[in-house]
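For this view, one protein chain was removed and the others were kept in their places.
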Amino acid sequence: MTHPNHPKPDLSRGRPYLAIPGPSVMPDRVLAAMHRAAPNIYAGALPDMVAQMWPDLRAVAGTAHHVAAYIGNGHAVWEAANTNLFSRGDTALVLATGRFGLSWAESARALGVTVEVMDFGKSSPMDLIRVQERLAADKGHVIKAVLTTHVDTASSIRTDIPALRAAITAAGHPALLAVDCIASFGCDEYRMDDWGVDVTVAASQKGLMTPPGMGFVWFSEEARQRCATSDLRTPYWDWRARAQPTEFWQYWDGTAPTHHLFGLREALTMILHEEGLENVWARHEALARSVWAAFQAWGTGHPRIGLNVADPAHRSRAVTAARLGAPDATRLRDWTEHQAGVTLGIGLGMAAMDDPEWHGYLRVAHMGHVNAHMTLGALAVMEAGMVALDIPHGPGALDAAVRAMILG
Amino acid sequence: MTHPNHPKPDLSRGRPYLAIPGPSVMPDRVLAAMHRAAPNIYAGALPDMVAQMWPDLRAVAGTAHHVAAYIGNGHAVWEAANTNLFSRGDTALVLATGRFGLSWAESARALGVTVEVMDFGKSSPMDLIRVQERLAADKGHVIKAVLTTHVDTASSIRTDIPALRAAITAAGHPALLAVDCIASFGCDEYRMDDWGVDVTVAASQKGLMTPPGMGFVWFSEEARQRCATSDLRTPYWDWRARAQPTEFWQYWDGTAPTHHLFGLREALTMILHEEGLENVWARHEALARSVWAAFQAWGTGHPRIGLNVADPAHRSRAVTAARLGAPDATRLRDWTEHQAGVTLGIGLGMAAMDDPEWHGYLRVAHMGHVNAHMTLGALAVMEAGMVALDIPHGPGALDAAVRAMILG
Amino acid sequence: MTHPNHPKPDLSRGRPYLAIPGPSVMPDRVLAAMHRAAPNIYAGALPDMVAQMWPDLRAVAGTAHHVAAYIGNGHAVWEAANTNLFSRGDTALVLATGRFGLSWAESARALGVTVEVMDFGKSSPMDLIRVQERLAADKGHVIKAVLTTHVDTASSIRTDIPALRAAITAAGHPALLAVDCIASFGCDEYRMDDWGVDVTVAASQKGLMTPPGMGFVWFSEEARQRCATSDLRTPYWDWRARAQPTEFWQYWDGTAPTHHLFGLREALTMILHEEGLENVWARHEALARSVWAAFQAWGTGHPRIGLNVADPAHRSRAVTAARLGAPDATRLRDWTEHQAGVTLGIGLGMAAMDDPEWHGYLRVAHMGHVNAHMTLGALAVMEAGMVALDIPHGPGALDAAVRAMILG
Partner (left out) sequence: MTHPNHPKPDLSRGRPYLAIPGPSVMPDRVLAAMHRAAPNIYAGALPDMVAQMWPDLRAVAGTAHHVAAYIGNGHAVWEAANTNLFSRGDTALVLATGRFGLSWAESARALGVTVEVMDFGKSSPMDLIRVQERLAADKGHVIKAVLTTHVDTASSIRTDIPALRAAITAAGHPALLAVDCIASFGCDEYRMDDWGVDVTVAASQKGLMTPPGMGFVWFSEEARQRCATSDLRTPYWDWRARAQPTEFWQYWDGTAPTHHLFGLREALTMILHEEGLENVWARHEALARSVWAAFQAWGTGHPRIGLNVADPAHRSRAVTAARLGAPDATRLRDWTEHQAGVTLGIGLGMAAMDDPEWHGYLRVAHMGHVNAHMTLGALAVMEAGMVALDIPHGPGALDAAVRAMILG
């Protein structure tokens, strides 16, 4: 209090921290790698580099099979998967645990696929017994593929993919399993081949720490063969030449996304060759624990505040959806962004945007290039915001977060 | 000769100049604008900026109608145009003057469109009388749209679009006119509405001076209505919500290409608000004249050397295809790249890659962020290469290039 | 604990935070402004920009008088001040509250100045009564100037400059007052003219948020006149032409530090024209309070832990020196850097480097481009490190830090 006449300071002046669930924070090295002159696309460093990246792209998904890359975003790879897998009139079973699962279903339906949705709500994991029963009931194997999210970015529910595959197997059903890993990729543990996944889709801007603009589809040999007869297949989405090109331009069906590729190369090096993929997963696990512990403390005695997903086993390690009660989630987000330098994610799909309840939800991302300093700082800033805004909350959240992160 | 024992110097050590027909040289300002932290995609600077860019995107194409943007490359916008315009079984008439026109035809055919190609070869403009006759013969108006290139990137032939529209009109045919401006956009004069074009496609990496990764489709009101009944339309390619979004994410059907957008903003400012679009065209005209004059001089008395397009009226102002005779084109390209810092474009589509004649062709790009220094320097380096490699050529090319550029 | 077999994660993988007392964190905008082609130094944007920067440089120091800029660091501007102020054999009175005050004394002595040091130790503010007495005793006014630090970067002691000036005045002594603001500039409140300071020295790499490489000397009209007779003056250090150049090159006595200037321009705009200088001071005040509160809590019941400066009135708002007891300061610094992404400053001048006690001190910087997220995150990481390393400490530090920052 030595400067009583000073204006109230703006405590956001410094490096802003973007804690929304994508795009995530880009490493300086990735941005620096993209800041370069345009390369020759016919010979030289770029083609050489790309040839060496495809094995890394397979490794990061845990597959020995195929990967096709697209200039596009998450919606683009949904369409890529849909068009390679289905013919018009085919049936897809979509297992939804949040808004993005439902959107993928819409995307398939608009293409002419017959889509059956099992909607498990916004806060609960899927009921695998019901899934198994549904598949077992499909005696004629009308269902060609099961589509689901590993993590739904909106709800932050994480699906137990090995258990889902076990349910499909137990039902004796031949449906292919396609998994949207857009939110979880490079954050939550994922082992495509070990887990029996046929199709995985992801994009560049979350755990891959590269600006939006690239998407990827990994696919099994069985899925590759499906493509041959899919009448929704288009020249641009066709994943076959992209995965096994005979000329360089085929990797991307035309001009390559030159600058993104240099960024992605750097990101893959950081993940696979420097930190190590299992260490990346373990880091996200520890960071997630600290976020969960903080919310648990804040909510103690204040049931308006709480995590969206009750059971830690079903929570994403990349993003955490939570509620604070309307309008405090919006008030807090505004404060942390404009007064303290932390941009939190809006709640998505928990209430309609014109519903006052919409202002009761938010999400904290902890995906990609995120460390103890960034995550603990974000939690401390949320605590500061609650103090500044007189939002009632339980005590001890920061100590709990620190201990959960360090002691597990 | 004061250092007789010095090794032969590598005269490429300095800033390399990439003179291939895309990606083109990116302005420092564009690269700098892309070197930034990931932005919030729900509120703030990015959505504000995008709203202000759409009018500029329309202006640069010369249309008051619609524009849809895609994360994608040139092949992506071909597919976007095809799927919005056609239903399976519809007929398209493709007018080809080089490899890229033929590829667009392939792209449509693979989607299930019935494609009729009028192929005018690799070195000649299209014969508009034949086009008019063909359309007049289509009494039943089976042909739904005419597809062509403004400039074919491979042949550097420029099509007289107003004359083509006049031919369609003279034939009394209602076909829509769709034009691929990928190579010419922001280089060669183009006036979509004035010229009666229904669909224009272009991408970011040539005249728009932004890294590969974004494509654009401009379309007339009539083309927009066509989309409603096109059964090839997919959720991702559907141009309607992209052109008239009610929520920000619809501009891109999902996550926006955040970093590219900051780069594109800078490029559009340079083109429209600083230099001025007509000045941009005039600059490309002057630079092209200098390249043409050099080849004319080199070819004098040496008929192996020459421009691909005889008539200046049908030459692109963005790229120039030429022949040097095999294997001298390849020898010269190797020398300029490795000894002098200039990467020239390969010849494309003039001969098969395994045909020795393939090594007789090259292309010089003069598209986008290119000035007198860059273009004259490239020509001087080509002269130097011919001297170093003992490639016989006519004299006075550089003086001719200088005079053609300055005096017209 | 859901992944029991995961390796212990490296929680530093993310954006590192450098919390040493200089160089400080550079804003992205400053680094981006420096990433540019070399400019013409004779005409154009650079000379225009520099002419407009000098008023801003005066404003940030609170003076209407003179400023000279140097390519150099803090030691350079010490020498610049010394050589402009003194002739060989002149006497300087140096008031030291830490290692840097003593170093400035050494710097003057090595030039041939007779230096008298009043050393107030490493943890206490100066005793102004003793200063006044000393000056009053100098009846012959042998002392030409009083040299001191506003903040000594090593001890983080802040000197009450207005009170010091009052003491000089009370002693009726004509000595000039020269103040080293290297650590405090742009962080702690400072008003050169209002406070009666004759010479101020600072450098680019702390509160000015620009990479090391530029130093500045502000000087009063009386100090300017002193220069005319100073026989230590050299052509490079002479501040006269630099402050009032007739040709552009004289600003820097030769080639300008082109890239740094573009960075500094951005930093001055942020400080003066966007945030506002008083707001910058208030922000640092709030951040400092949070750091102090944390140490107070950690030290409660654990007297090994504590702030170096007992009285908040004498603490810097830019940097905080503290002790943890050897070797825990070094252990903690190692942990925060390698396990959590925060690099803290070493203790400087509190013990010899080969004394085991050296490992008992550290410094936390909160200078320049620093916000609530960065500072609270650093404190949370320190708490995490104490937990991980079993360093005994008082509870509630993070809550105390949050409340001190927000509630004052």
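Chains here go by letter, A, B and C, matching the order in which they are written, and residues are numbered from 1 within each.
Methods note: a contact is a pair of C-beta atoms (placed from the backbone, for glycine too) under 8 Å apart; a residue touches a chain by one contact, two chains touch by 3 or more.
Keep in mind the model is a prediction, meaning the values are calculated, not measured.
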item: Selected residue (touches chain absent from view) among B:162, B:312 or B:392; value: B:312
item: Residue numbers in chain B that touch the chain omitted from display; value: 1-3, 6-17, 25, 27-28, 35, 189, 270, 275-276, 278-283, 285-287, 312-313, 339-342, 369-374, 376-381, 383-384, 387-388, 395-396, 398-399, 401-403, 405-408
item: Footprint left on chain C by the chain that the document does not show; value: 16, 18, 20, 22-26, 31-32, 34-42, 71-76, 78-79, 83, 106-107, 110-111, 203, 205, 211-213, 234-236, 252-260, 343, 346
item: Touch residues of chain A, complete complex, unshown partner; value: 28, 32, 35-37
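Assume only the chains that are shown with their structure count from here on.
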item: Of all other chains, the one whose Cα centre sits farthest from chain B; value: C
item: Distance-to-centre winner among chains (Cα means, whole assembly as reference); value: A
item: Distance between chain centroids, defined by C-alpha means - chain A, chain C (Å); value: 43
item: CA centroid of chain A to CA centroid of chain B, Å; value: 36
item: Centre-to-centre distance between chain C and chain B (centres being mean Cα positions), rounded to whole Å; value: 55
item: In chain A, residues with contacts to at least two other chains; value: 16, 25, 35
